[in-house]
Structures are given as C-alpha cells and as structure tokens.
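This is the structure I have questions about; it appears just below.
In this view, the complex is presented without one of its protein chains, the others remaining in place.
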Amino acid sequence: MADPMKIRANVVGDSTEVKVLMNHEMETGQRKDAQGKTIPAWFIQNVTATYNGKTVLAAQWGPAVAKNPFLAFKFKGGAKGEKVQITWTDNRGDKRTDEATIA
Amino acid sequence: MNQIRWRLAAGVAGVALATFAAHAPGQGSTVDEIAKYRAALQDGNPAELWEARGEELWKRPRGPKNVSLERCDLGLGPGVVKGAYAQLPRFFSDANRVMDLETRLLYCMTTDQGMTDADARKQLFGNGNDRKSDMEAIVAYVTSESKGVKMNVALDDAHVREMYALGERMFYFRGGPHDFSCATCHGEDGKRIRLQDLPNLTTKEGAQKAYTTWPAYRVSQGEVRTFQWRLYDCFRQQRFPELVYGSDASIALTTFLARNANGAAFDAPAIKR
Amino acid sequence: MRISTCMTWIAVAAAAVGCATTPSDSEVNAKAAQMLKASFREAGQAKLDRLDQDDTQRTCSLYAGKALPKDVAARIEAANLATIRYPADGKLVGDWKNGEKIAQEGRGKQFSDDPKGPVGANCYACHQLAPQELSYGTIGPSLYRFGRTRGFTDETRKYAYGKVYNADAFAACSNMPRFGHSGILTDAQIRDVVALLVDPDSPVNK
Partner (left out) sequence: MDVKRRKLLKQGGGVTLLALVTAAGWAVPSAAVAQTWNKDAFDTHSLDETVKALGATAPVPSKDVTFVSTPDIAENGAVVPIGIVSNVPKTEAIAILVEKNPNMLAAVFDIPAGTDPSLSTRIKMGQSSNVYALVKADGKYYVASKEIKVTLGGCGG
C-alpha cells in the first residue's frame, strides 16, 4: 500500500504554486540484488494534476525520475480553500490520489 | 543489511569519478556548484513523507497492549512531543538509564505497548518500500516537532554528566585495523573526505551544525536516517565491529555531541547527499 | 581504589603514559573501555578484538585533543619504526597504475565488505595525488609532485615505503593507518602505492 503524498498548494500572485512529494521506490529495473538477480522495474508512469475537474498538468515518467519523486509547477488562477488533486499510476497498476487545499 | 546498496553505490562512484575527473572545472567552482546542488534540494524534502507516517504511527494504538505512543514520556511528560528532542538525551528514572530518543522509543514500545524487544527492533533501518522502518518514521516525526527549538541538554544529573564524560572518551578512542577514532575525521576545522566537508565536532560551531541537522533524508539511500544510524555507519567506516543500536556507547556519544550543540536551533529532519 | 586503578592503568597502558592523568580520568577511561565491549557485536570480518587497543592506539587515544609530550612521541615513533619490514629483495617500487587503483579503492576491512576483497588504501579520501582527480580529501597533506619535490632517490623511496607501512614511525599518533603493520595492504600493494608517489612516470609527478 502506497503512503499518502505530501502536497502543498499556495497562491502566489495570480497563480497557484503546487509542490508534491510522492512516496515511491522508482526502481529502475537495472539494479541487481545480492544474488545477482535483476530487481524488476517499479515506477510511476503517469501523474495527473487537476483543479476544479480540469487537468492542469499531465506527465509520463520513466524510471529515471528519482526515488520519492518531487514535482513543482504553477498554474494560473486557483482560489484559496479550493482543492488541487494529484493522481499517480505505476507500472504495476497501483494508483494513488491525494488532494490538498490551496492556502 | 544494506550491502546491495553499498556495493551499488561504490560501483556508481567509480564510474562517475572517472568521468568527472576527465573534464571538471577547477576546485573552487566544484565546491560552489555542490553548494548549489545542496541548495536546490532544500525545497521539497522527502523526509516530510516520513514525518507524516511517523505522526500516524505515534498516534495509532499498536502492540499487544493496543495503546498509542501518546502516553510515552520523552522527558517533558507523557505524550509531549513539542521540543522534547532538543533536551535529549536525559536521565529517565523509570528506566534508571540515560536515554536518547531512539532508546526511549524502544523502551516505550516494549513497556507501554507491550512489544517484545525483537519486535520493537525489527526494522530499525529502513530498506525500500517493502522494508520500511517505523522507528525512522517516528523519529522523523518527533524530531520535526523540535524544529526551531534551541538545543538544551542539561548536565545537572550525575548520570548524564558521566555519560557525557564517557562520550568524550569514546570520541577519542582509536581502534581497529585503521587506528581510526571519531576525532580522526572530526577533530580539525576545514577538512574533508573526498569532496565531503567534515564538521569539526570538537568545536561548538561544528557540533551545532552537525547535530542539529540529523535526522536527515539521505539522497544516496532514499531513506531518512537518524542519529543512531549516523553513529552506526561512522563506526562501520572506522572499521569497528557493529555498534549495537541504543547501546551505552551510542548514548554516551550522542550525549557528548548533543550537549556540545546546546544553544543552536534544531533544524531537522534535513536533507543530505 | 584510586591508586589501584592507576596501577592497573600503568600495567595495561604504555608505561610512557604513567600516572600523568588524574585518577578520575583513568576511572572514566576504564569505564569507557568496559562500555565499549558491551556496545559492539561482531559482524562479518569485524570481530570484537578490534576494540583491543595496542600501546600506540591506547596512548594516542589518551592524548588525543591535547599536546603530545615530546618524549611520548619519540617513544611511539621508535616503537613503530621497529615494526617496519622492508621487502627482502630490496624492491620498493611497483606499478603506479595499480597504485592509482589502490589509492582510489575505498573498500576493505569494513564489516560490510567482502572479506575476500578488494582492499584499498583510499588515499584520495585524505590526500591530493594525481591532479586529474579533483575529488580528493584534505585530512592529510597534498602529495602532488611527491617524488619530484623530494627527488627520485633511494632515500625518498625508502621513506615512502616506510611511511605507508607504518605512519606512526615518522609522526606519532598520525591520522594515517599503518597499512603494512596492521596488515591492511600486502607488500605488493604497498610497492604499487609507493610507485604512484615516486615513479617519475606517475601522474603524481607530472
């Protein structure tokens, strides 16, 4: 079970700044364990951010995104008290959605 | 335990250094650029993920007695977390022992929550998502509640005073095949290993800077490591045998360093290479 | 009690140290030694005997952070000088290319390391050597142009071999491991590291 994300959303000027930390191994599929067996790839493939039902960012990731990924972006508008929603899906089909209130 | 990781890290280092040496700029700009690298990491510390999980673990009823750690006394009264870490280690009369945070948590898990010692120690160092460490998460949470609080370890108690004196001896103890002591690397100003700056832990400024920035999210490991781990891994590199988690030697050294950091604002969990 | 502690101290510690420290100091020291044994457990190749100090380690620990008296330093240096074994065939200089590898290698003797090796000297952790390597430490002095500065002489070669073999013979309580004396490096490895320092073709001397 994946742990919750840590999402911060703050109004900066006429935009909302979003910073997200995700709990994920982001295993590359290149590493070997002590027995010399390849550790299978396990990584987030898709990230979507929505505000008021509208997609404000959509990403495709490969395993080269660092472990416990960090993502920061900004979108125009966004009102204090409203919510930003982030969803990720990984290559095992695991999915996690969290939201944060814009401050 | 972390053998795979260490070996991999060493392999990467070899390749990277070779490339690096071939076309790197001068030494001065190297140091500047690494400072920039560290600065760029400050915004968005994955340790926050550990803090959140730790808070949940602190408040969740666990163990055979099905109680939360909220009755655990970290020195400021049962359940008081705010500022507690800045005054540790201290003497706990219920345990008749000087304890650092990690040792105190093990005590609370076994006495209050009724866990066996083995259960409480099951995953002291986390290793990936399949082997997460509850201890590292709880410590991340508790220490985060001392952010900005000035370090204030008291030596009024004779037990703590003795631990401090023992910690100082430990700091200068040379041993193992390499004759290393803590002081070998941490006894002078302005030294570094490879490009890694070494704090001089014999000075107030050095101890303050080092002690107030642990625990830390180690980007090299993708894990939050606590001060117990810091000591454990220093001794590994000193070529000593394995430091027992929560042992008197670990508490003595922690007492020595924490006390020397008195007066500085605590600033962790941090993020380090 | 105080007297007996002090006497025990003399018995176990180097006579050089004597009763210079206060009795309470040696009591703390004895307690520290006891605590140490209870606080570590053997792991991999690192057994508990690694906590048993020899005279040099014990004396250096005691004086760490303080000024080392001249006579104590002289005694430590003499004792360590006596341990140096130069190769029987008189060959002190090996292959600098291999020496560079040994100087780069950080593994060896840690409980996490494979006991079968590799074991390196990790020179770059503390010293500047070949100028191409920018990732070097500063705990020890720069050794860039070591041979060129000191001259490509028998004397330089002998000093380099001895220094790597047992650094405490030349500077009491040095931070540098006693690579030969403590069995960290083989004679062949020491020769290669010496080559890195003194071979005119080594990048260290370019």
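Some points to look at:
Per-chain numbering from 1; labels A, B and C assigned in written order.
Simple rule for what comes next: a contact is a pair of C-beta atoms (placed from the backbone, for glycine too) under 8 Å apart; a residue touches a chain by one contact, two chains touch by 3 or more.
None of these values were measured; they are calculated from a predicted model.
Screening B:G222, B:G246 or B:P269 for touch with the missing chain picks out B:G222.
Here the missing chain is touched by one residue of C:S39, C:T56, C:Q110 or C:T156, and it is C:Q110.
Only one of A:A66, A:A79 or A:A103 touches the absent chain when the whole complex is considered: A:A66. Although one chain is hidden here, its contacts on chain A can still be listed: residues 15, 26, 28, 30, 45-46, 48, 54-67, 69-77, 89. Residues of chain B in contact with the chain left out of this view: 6-7, 9-10, 12-13, 15-17, 19-20, 23-25, 29-30, 33-34, 36-38, 40-41, 43, 185, 192-196, 219-220, 222, 236-237, 273.
One rule holds for everything that comes next: only the chains that are shown with their structure count from here on.
Two chain pairs, B-C and A-B, are weighed by contacting C-beta pairs, with B-C ahead. Annotation for chain A: no residues touch two or more other chains. Residues of chain B in contact with two or more other chains: 3.
Residues 28-29, 31-32, 35-36, 38-43, 46-48, 50-53, 56-58, 60-62, 64-65, 104, 106-107, 109-112, 124-126, 132-139, 168, 175, 177-178, 182-184 of chain C are the ones that touch chain B when the two sit in their complex. Chain contact summary for the complex, chain B toward chain C: residues 2-3, 6, 10, 13-14, 17, 20-22, 24, 27, 30, 162, 165-166, 169-170, 172-181, 183-185, 187-188, 190-196, 198, 202, 235-237, 239-244, 247-250, 252. For chain A in complex with chain B, the residues that touch the partner chain are 3-6, 19, 21, 23-25, 31-34, 66-68, 70, 72.
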